[in-house]
Every structure is written in C-alpha cells, then in structure tokens.
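Excluded from the complex is one protein chain; the other protein chains are retained at their positions.
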Amino acid sequence: MKLIQTALAGTLESSDAQVTVENAENGIEISIESNVINQYGRQIKETVLETLDRLGVENARVKVVDKGALDCTLRARVECAVFRACGVDKDYPWGGAIR
Amino acid sequence: MTQIQRLKRLRRSMLFLSAQRPALIKDAYIFKPDSLLLDLEDAVAENQKDAARFSLYHALKTVDYRGVERVVRINGLDTPHWQEDIRVAVAGGADMIRISKCETADDVRTVVRHIEMAEEEFKSEPGYTLVMAALESPLGVLNAYEICIACPERMVGVAISGGDFRKSMQTKYYPGGLEMLGGRATMLLAARAAGVQCFDTVFTNLDDIEGFRAEVEQNKQMGFDGKSLISPRQIAIVHEVFAPTEKEIAEAEKIVRVWRENSAKGIGVFSVDGKMIDIAFIPGAERVIMMAKASGLYKGDL
Partner (left out) sequence: MKNAVNREIPDELLQNGRKPFMGSGYYDGAEHQKVAPVVRAREKSFESKVLPSIREAIQQCGMKDGMTISFHHHFREGDYVINMVMEEVVALGIKDVTIAASSVGAAHDPVAEYIEQGIVVGLQTSGIRGKIGEAVSNGKLKTPAILRSHGGRVRAIEQGEVHIDIAFIGAPTSDCYGNARGVGGKSDCGVLSYAMVDAQHADKVVVITDTLVDFPNFPPSIQAVNVDYVVVVDAIGDPKKIATKAARMSQDPRDLMMAEYCAKVIAATPYFKDGFSFQTGAGGPSLAANRFLEPMLLEKNYKIKWIIGGITKPAVDLLNKGLVETIVDAQDFDIDSVRSVQDNPRHFEISTSQYASPGNKGAFVNKLDFVILAALEVDTDFNVNVITGSDGVLRGAPGGHPDTAAGAKCTIIVTPLVRGRMPTICERVVTVTTPGECVDVVVTDYGIAVNPRRPDLLAALTEAGLPLKTIEELKNEAYQIVGVPDQVEFYDRVVAIMEARDGSILDVVRQTKPMKL
C-alpha cells in the first residue's frame, strides 16, 4: 500500500499506543517510545514491522508512542493509521491483510 | 454448545465497553459478566469508528474471553457505518450482534441479510452470528413481537433502551420506574409470546447503589432475563439479586429429579411436596438450576 497522507491512530491512554505514519522514500523508518521498552521494545518493533509487511507497506516513517499496549492493540493502531494514510475507509480486508 | 443452548444461555449481565478503549476491552472478562457488549455505536466518537473496528477485530481474534459471550453493538441502520460494522463483527467471530434503534422486523431482516453475506465472505459457520434488537422508540416497542419472530434461528431477544425511549415518551428517569412500565411490560409480553429473552436498560447513576438495586429487583419481579450494565461494579449486584434462594434451588432440584425418574417410567403428571407437577414446570426448574450454578450456589450433579 502507498501512503498518500500523514495519519495518526490511537491515544496516549494507558494500555494504548499512538501511531503516526507518513510516506517515506527509502524503506521503513521506525521510532519507538515506550515505558516498557526494556522488556518489550524488541517485540513492539517486530509487531509493527510484521503488520506493515502484511499490509504491503514498503516505504513509511512510523512513530510509535506506546503506553503499554498489548500486541493486538499495536496491530490495530498501525493498521488504522495506515488505512487512514491511504485514504481507505471501508471494505477492509478483515482476515486477509488484517490478521 | 448447540444453537439452542447458545440462544438460551444465561444472560443476567451484559456489560457495555467501548470497543475503542484498549484498557477496557483487553480483560473485562475478569469481572465475570455473562456477556460483554463491545460497542461501536454511542461510546465511539464519529471520527473514531474506524479505529474502534480495528481494535475490536484484534480483541475478538486475540483475547481469550474465558467463556464470556462477546456481543457487538453496531451503529444504527440510518448511519453510514453499520455495514462495515457487521463485516468486522462477523470476521472477528463475535457471538452476537446487537442492532441498535431497531424499529421493525425489516430492520432485523436487513441486518441478518448482511450477516449472511459476511458469513459467506469470511467463511464463517453459517448461522453462527446471533442477533438481538435494542428497542429505543415507542414504534420499536409496539413492533416488538414482529421483531422477536423475524429470525427465529438467530434471534436471542430484545432489550429496551431507556435513554431514547424516555425522551420520546416525554418523560425522564423516576425512581420506581413508572415512566418505563408500559415499555417494559409491552416488550416483555412480546418476548415471552415469541419465546425469546428480554433485557432491561442501563442504570446510569453509578453512585446511587440503592436505586440500582431497587431497579434490578423490579427487573427480576417483572421477569426480565437480565440487564445491560455500564460498570463492572454493577455486575455483582445483578447476580446477587437474580440468584435463586436456597429454597427455590432445593425445590427445582427435586422437581427435575422426580420428573426424570417418572418420565423414564412414562408418568407425565405427578406430585412433589403436595404440588401437582407436569412438563410445564420443567423449563422453569431447569432455569433455576442453571442460575444457581452460575451463582456458585449449586454444586450438585444436575
């Protein structure tokens, strides 16, 4: 998927994560801020990259401000930000690229 | 569970949660409500409907709700959201869809048609997704019976939604519930006539614990199956009020036992403690046992 605009999803509430995505030229650039970075930073990064890969996003600058979100929440926020950035708002591929 | 068991399962407490709030949906099962209502409608701001669907989808797919029923409340049929809501609920494997602002049997049929399409699209088990209808207007209440029988294989029951209903009746909340009497009674009659379940509206003043308890007691007297709730703190009170007494449990157990023995011998009518018992008493007695088990009050082998 190609990002056509900058988009944000999620909140800064506890157990949530705020994800911002914007288009970039050379691959995936990712920055993560988290209060559990020591124990879960690696897993957060893996989840974000995996989600982007599944959505077919090849170029993006991604910023994650994590407040202790579970993997399922991280996926939901990344997907929501990406679909918003691509201007898609219906007929989502549930169970396909969204898994 | 068979489809009949799924349709008839115990639903004393249905706890509303915004599907958009991860802190709520990630483990609300610890409060042990009978059902969780994951809300895509009023609890979600208009510009966050999409975000709520993504978090709903992954919660349904990932979180082990430990046997708690997962109901999704979709947006009204007069909004641009409900079709996508149905798709995500079915794709995620929700147990039930709650139709908000339901006014006619056609509303039910429309939703069911889209559920069927979604079940096909996502290769889910046909007929798995149950439905219930929230009646929020006088018209909805007057059409309750038609609504209740619109789709017998999926229809769990009806719930009244007090906020909107009171407004259209030109009234507001009063302790004692006289303002809701007509609506509640009409809906209950329809539900019982159709053989489906019936649920009362939320009680919004969390600080008024006595008022809440009084309303739940009235719900039980009127014959409701359960109640929609807005806070986990309300669950224990509902379960306590709905719990059968020791005497009721003992009586129910006896009826069921004697019935089983007698019906094996081909006897249809018999007496228990001087009371004439026939098959008509059995569903009630079985419900008491089910309720007692759920309340942790019955540990027997029935």
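Lettered A and B in written order, each chain numbered from 1.
As a working rule, contacts are C-beta pairs under 8 Å (C-beta built on N, C-alpha and C of every residue); 3 or more make two chains touch, one makes a residue touch a chain.
A quick note: this is a predicted structure, and the numbers were derived from the prediction, not measured.
With respect to the full assembly, the chain omitted from this view is in touch with A, B.
Touching the missing chain, out of B:93, B:127 or B:232, is residue B:232. Within the full complex, the residue among A:70, A:85 or A:98 touching the omitted chain is A:70. Where chain B meets the missing chain, the touching residues are 26-27, 30-31, 64, 206, 231-233, 296.
Within the entire complex, the positions of chain A that touch the omitted partner chain are 14-15, 32, 35-43, 45, 67-71.
The rule we apply is simple: only the chains that are shown with their structure count from here on.
If each chain is reduced to the centroid of its CA atoms, chain A and chain B end up 35 Å from each other. Interface of chain A with chain B (complex): residues 9-10, 13-16, 69-73, 75-77, 79-80, 83-84, 89-92, 94-95, 98-99.
Across the interface of their complex, chain A is touched by residues 21-23, 26, 50-51, 53-55, 57-59, 61-63, 83-84, 87-88, 91-92, 122 of chain B.
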